[in-house]
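Missing here: one protein chain of the complex. Every other protein chain is in place.
A, B and C are the chain letters, set down in written order, and residue numbers restart from 1 in every chain.
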Amino acid sequence: MTNSLDELRYELALANRIIAHEGVLDGFGHVSVRHPHNPNRYLLARSRSPELIEPSDLLEFTLDSEPVTPPKGEMYGERVIHGCIYQARPDVTAVCHHHSHAVLPFCVTGVALEPVFHMGPVMGQVVPMWDSRDEFGDTDLMVVKPEEGRSLARALGPNWMVLMARHGATVAGRTLRELVFRTVYSHANAEIQLRAMAIGKIAPLNQAERQRAEPRQLQPRPMGRAWEYWTIRLQKAGGLPPRTGVPSAAKVKRAAKRASKARVKRSRR
Amino acid sequence: MTNSLDELRYELALANRIIAHEGVLDGFGHVSVRHPHNPNRYLLARSRSPELIEPSDLLEFTLDSEPVTPPKGEMYGERVIHGCIYQARPDVTAVCHHHSHAVLPFCVTGVALEPVFHMGPVMGQVVPMWDSRDEFGDTDLMVVKPEEGRSLARALGPNWMVLMARHGATVAGRTLRELVFRTVYSHANAEIQLRAMAIGKIAPLNQAERQRAEPRQLQPRPMGRAWEYWTIRLQKAGGLPPRTGVPSAAKVKRAAKRASKARVKRSRR
Amino acid sequence: MTNSLDELRYELALANRIIAHEGVLDGFGHVSVRHPHNPNRYLLARSRSPELIEPSDLLEFTLDSEPVTPPKGEMYGERVIHGCIYQARPDVTAVCHHHSHAVLPFCVTGVALEPVFHMGPVMGQVVPMWDSRDEFGDTDLMVVKPEEGRSLARALGPNWMVLMARHGATVAGRTLRELVFRTVYSHANAEIQLRAMAIGKIAPLNQAERQRAEPRQLQPRPMGRAWEYWTIRLQKAGGLPPRTGVPSAAKVKRAAKRASKARVKRSRR
Partner (left out) sequence: MTNSLDELRYELALANRIIAHEGVLDGFGHVSVRHPHNPNRYLLARSRSPELIEPSDLLEFTLDSEPVTPPKGEMYGERVIHGCIYQARPDVTAVCHHHSHAVLPFCVTGVALEPVFHMGPVMGQVVPMWDSRDEFGDTDLMVVKPEEGRSLARALGPNWMVLMARHGATVAGRTLRELVFRTVYSHANAEIQLRAMAIGKIAPLNQAERQRAEPRQLQPRPMGRAWEYWTIRLQKAGGLPPRTGVPSAAKVKRAAKRASKARVKRSRR
């Protein structure tokens, strides 16, 4: 049990760093995962930039976003985003809140973010927009009160991504890897849509295409392929999180090979 | 015979990595080459991100896109793109399927991709658009069935690049280096056209200019110059594929010198 | 006293390098800080590109922008920008003048730069525009005469950032870290506004939101988080300024830990 929790903590640090290294997160934003042994807890870093997160930075929170043990460092102000989504959505295992420069133009103009290429539907069939003004009037735009977190979770509804007017976006996943995959490819879809709108009228996927493409792209094979790619890119940039007994390049390669073999076995069943 | 095949496998791994390193491919997409000794076979990697491909990842396929020997790893789902083009076009030796962020805006809006600068015609005189809806209705947009691959190959026709609505593009080449050259410079042309359309009405090359510029830019000299440049850029980034007896920097330099001398000899004849 | 001054000189070199490394400054532009022990003096580098500044490049100036001791090297031509703002604004401790490619489009078109996301108000409630033509007619656009510096300082008024038509921007801060934070995030806001205006009509923060968001984002916690992030990014790129007794990676980490603990103590009071 300890081992799998240690592994998950390492993966969460890695997920933070991958999403930052791929240009979606900058000094702000955060990624969390539900506790693997207790669905009423989640893991989230102390207040630190995502690209710097180490496994030892991770804290355990209740779903009310209270720390289980008094933290040594400061905590993110907006952690209710995570807690409230875990409360509202038992099927969600991981959450990312970010301020991508590709997604923000949609949050600033109200233009709908729509799946424009085959990978786009990994962000879900529809991406709703939440505006803090609707329920809370003029705020500093931060989501820090439980009622604000609950309102955002309601706006997310059964979907996988919610835009936040004048602020950013929040993304959810059934697994940590699905979350990372959805976060990076919804950012890519936003970038492509922005560029397309600058030259003409966009023709997005229709409803049936969205419904067919979403599960297709969320299979283990494409997600595993991207995870290996992002991990090795991060490693080449010297950005892997530290580990007690830091993994050598050879170890990472062996692990990737094992993961790949496991996927093959699964897919052959 | 073994040696030239080994060399080609290394070059195919290198081609995958160059196209990714130059920003056209990301975690997805793939590059193949027809087997040098058997025109009814082609080489393509197991399911892996192009920037990570090693010679040992390469598998051999029939033109029906069946593996010649049972593969150890998973296979790309869309390999029929390659097989069907090799079937339809005996003059094609290499194929690349990608989702470039510069080309996708054209696939999303239906705006024609046109040669706007002297290098643009390397993508061919005309770049047709294929839409999966026309023959197959609402799909997940992936090209996985033989009839889908054949339909795409028909849309490509006698040209060298075909756009795929809401999906990406597929590029073909008479040689592997021509393919890489065409892929990178059609991406550059798309980038320039996007930027030009944001400030005014574009005035592309006329028909006669396209016909004259295409063969000019596809001569060995410009293609060799770019190949040396991209290879050394990749090498500086630590990204060359591994080799049994990995090539030292000195070896690469000597090889480049030999290639350069060979080009000189050819051009002096 | 010497130690704190040495530390500030190191921090000013670091601030120059961070702002350049984050893409706001290029070969030109400069960052200064008011002297910690004498409010009638400020520190600014000799004429050198910001990403190269070393503590030993820093010179001391009177508020009339005269060097306190004859400099060994050349001086920036536009240092009156700094001196005149320190004269007009006793609450200002640090100043940055830059030519960001995200901010310049606003200086070239006269379009108002407005806070479009929650971090935007760190640039202040309003960003005025100064045009050298209004008082000085046709110049070479450089701010080199005391009266030009004073005119710019008047245009800045009680605000924190002023755009300069056909030239760039000048940013002020209550502390050096606030200045860096404001400079980087006003650049981000400009980038997002540019991209948003390309796809639709922007809906910026309203007055009450701006007033609430500004102090919120200028708290020590977010500013400290970003500072740690930018410093480590710079360090990974081999770009930290030299120090007599250059700081080891371990020292930097210990210093970050101390800073973090200090922040926790402060926030717990």
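For the reader, a short list of remarks on this structure follows.
Note that in this section a residue touches a chain if its C-beta (ideal position, glycine included) is under 8 Å from a C-beta of that chain, and two chains touch if they have at least 3 such contacts.
On a predicted model such as this, the values are computed, not experimentally measured, just so you know.
For the omitted chain, the shown partners it touches in the full complex are B, C. Considering C:47, C:62 or C:235, the position touching the chain not shown turns out to be C:47 (whole complex).
For the chain left out of this panel, the touching residue among B:58, B:104, B:213 or B:240 is B:213. Within the whole complex, the absent chain has one touching residue among B:5, B:144 or B:196, and that is B:196.
Residues of subunit B that touch the chain left out of the display are 116-119, 188, 191-193, 195-196, 198-206, 208-209, 212-213, 216-217, 221-222, 225-226, 228-230, 232-233, 236, 260, 263-264, 267. Panel shows subunit C; residues 26-28, 47-49, 51-52, 72-74, 77, 99, 101-102, 104-111, 137-142, 165-168, 194, 197-198, 237-239 of it touch the chain omitted from the view.
Convention: only the chains that are shown with their structure count from here on.
Subunit A and subunit C touch with mostly distinct residues; of the residue numbers seen at this interface, under half occur in both copies.
Rounded to a multiple of 5, the Cα-based rotation taking subunit B onto subunit C is 180 degrees.
Averaged Cα coordinates give subunit A a centre that lies 32 Å from the centre of subunit C.
Residue positions of subunit C with contacts to 2 or more other chains are 198.
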